[in-house]
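I have placed the structure first, in the form of structure tokens, so that the comments after it can refer back to it.
What you see is the complex with one protein chain gone and the rest in place.
By letter and in written order, the chains are A and B; residue numbering begins at 1 in each of them.
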Amino acid sequence: MTLNMKTALIAGSVVLVAAASTLAYAAGGGGTGDYKMEHKHWHFKGAFGTYDTAAAQRGYQVYREVCASCHQLKHLSFRHLGDKGAPFYDKNYPNPNDNPYVKNFAADWSIEDIDGETGDILERPGVPADKFPAIYPNEAAARAGNGGGLPPDLSVIVAARNGGADYIYNLLVAYNAKKPADIELTPGLYYNPVMDGGKISMAPPLSDELVEYADGTPATVEQMAADVTEFLAWSSDPKLEQRKATGLMAMLYLSILAILLWFSYKRVWKDVEH
Amino acid sequence: MSDTLHKDAHGETVDEGKRDFIYIATGAVAAAGVGSLAWPLVAQMGKAADTLAAGSVEVDVSKIAEGQQLKVLWRGKPVFIRHRTAKEISEAENTQLAVLPDPQTDNERLIPDTAGKLRPEMLVMIGVCTHFGCIPVGEAGDFDGWYCPCHGSHYDTSGRIRKGPAPTNMEIPDYQYISENVIKVG
Partner (left out) sequence: MSGHPSTYEPKYAPTKWLDQRLPIVRMGADFMTYPSPRNLNYWYTFGGILTMLLASQIITGIILAMHYVPHVDMAFESVQRIRRDVPFGWLIQPMHAVGASMFFLAVYVHMFRGLYYGSYKAPREVLWIIGCLIYLIMMATGFLGYTLPWGQMSFWGATVITGFFGAVPVVGESLQQWLLGGYAVDNATLNRFFALHYLLPFVIAGLVGLHVWALHHVGQNNPIGITEKTKKDTLSFHPYYTVKDGFAMVIFMLIFAFFVFYQPDALGHADNYIEADALKTPPHIVPEWYFLPFYAILRAVPDKLAGILLMLGAIIVLFVLPWLDTSKVRSNRFRPVARKFFWIFVFFCFILGWCGAETPDDMVFTVGERMVDGEMKPMGLNFTWLSRIATFYYFAYFLAILPILGMVEKPLDRPDSITKAVLGDKAHGAAE
């Protein structure tokens, strides 16, 4: 009878998990028309997956040179780029504030500040402790500059979309898909099969050779999309590598403790029928 | 496996030993786990990364007139930058170390500028009383330096403790001259 109950509960949970995952998968599928979502094999997937540092570094370049004209990374500071597990981490600089890459990237942005003497608002080069600055002074300005659309913040964008990294990647490469006849576009809207409803206010952001990679990687649309997705995936979940490494230790520890407890249990109960 | 052992008369002792071992091992591993879980729960109260990264402060000291003092906030505490008068400097330099509860010469409380010279006219220190953390009042007290109103500590013109309950001199922060007239605290 206990067996009966166990089987039923296990079967129930399996059904539930299966239903939940199909649901999640279906929701992640998105898409209109004939477009088939491409499911890439991301370097950071799986129990031992880590970020592809070279890709994430190129991804930062794509963000800086392309996305950053409209999209902020408001929950990130420059110093985060040099944290452990981050694209520009260097073990010689455990304090990311000293990391020369991070310093250069920060200085590349201009930060609004107040002149301590006069109280005037001034612009100064960024330092690692600064947050990534806002692109627009306010939401109205952001909408006005983008035909009414509001460019979303990208700090956690990969976590904020069903389908995660695949969604972002496909969104960036799907602009060329053939538009079904029943979708009508008003000016300022573009067809993108990955968006709900197939319409997007963002103009196709990438084109071949748009950026020039220092490592010589050919800058195709697909390459840039994959790179910037890798970078944004890190931005959404910067502690992923640390978490998985700790997780491995935790799972090993719990397994050992479970085995020991099992033998203790057998010992304690060895003379008791139950 | 040991279930078979314990029926054996000679195996009894082995069995007992094994039982103790398994209990001790289980207890030890469990305790180690609780311990290592406790660490994050305690460590989380430490300084967060953004607090650690909090920026440094740059001050142009040339704008502070003689006899004036500038207060800037650094790491949540006031830093006093005082342009001392000649009288204040000579008082500070001519004090006998023997009378100081926390002996330190005035020069030891200065940091050289870009040219490698000490500038006794610029005293930079953390303006927090070393007793219980109040902010002392300037140009006050029995030694013309600072006086802490909370519990009556008197500091001299070098910020050294002379009288009262405070145990040590006011602290000198981590600072440097980054150009002729600009200092960077932190």
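Definition applied: contacts are C-beta pairs under 8 Å (C-beta built on N, C-alpha and C of every residue); 3 or more make two chains touch, one makes a residue touch a chain.
Since we're looking at a predicted model, the values are computed, not measured.
> Considering the whole complex, which of A:Lys40, A:Arg64 or A:Lys244 touches the chain not shown?
A:Lys244
> Could you tell me which of A:Ala140, A:Leu185, A:Ala203 or A:Leu254 touches the chain that is not displayed?
The one listed residue touching the chain not shown is A:Leu254.
> Going by the touch rule given at the top, which residues of subunit A touch the chain that is not shown?
So the residues of subunit A touching the unseen chain are 1-2, 5, 8-9, 12, 15-16, 19-20, 23-24, 27, 47, 74-76, 80, 152-153, 155-156, 159-162, 164, 196, 236, 238-239, 242-244, 246-248, 250-251, 254-255, 257-258, 261-262, 264-265, 268-269, 271-274.
> To test your reading of the contact rule: which positions on subunit B touch the chain that is missing from view?
Output for subunit B: 30, 40-41, 43-51.
The rule we apply is simple: only the chains that are shown with their structure count from here on.
> I'd like to verify one number: the distance from the centre of subunit A to the centre of subunit B, where each centre is the average of its C-alpha atoms, in whole angstrom.
39
> Under the touch definition given earlier, write down the residues of subunit B that touch subunit A in their complex.
Those in contact with subunit A are residues 2-3, 6, 19, 22-23, 25-26, 29-30, 33, 49-50, 52-55, 59-60, 63.
> Of all residues in subunit A, which touch subunit B in the complex?
Where subunit A meets subunit B, its residues are 77, 79, 83, 95-97, 116-117, 127-130, 253-254, 256-257, 260-261, 263-264, 266-267, 270.
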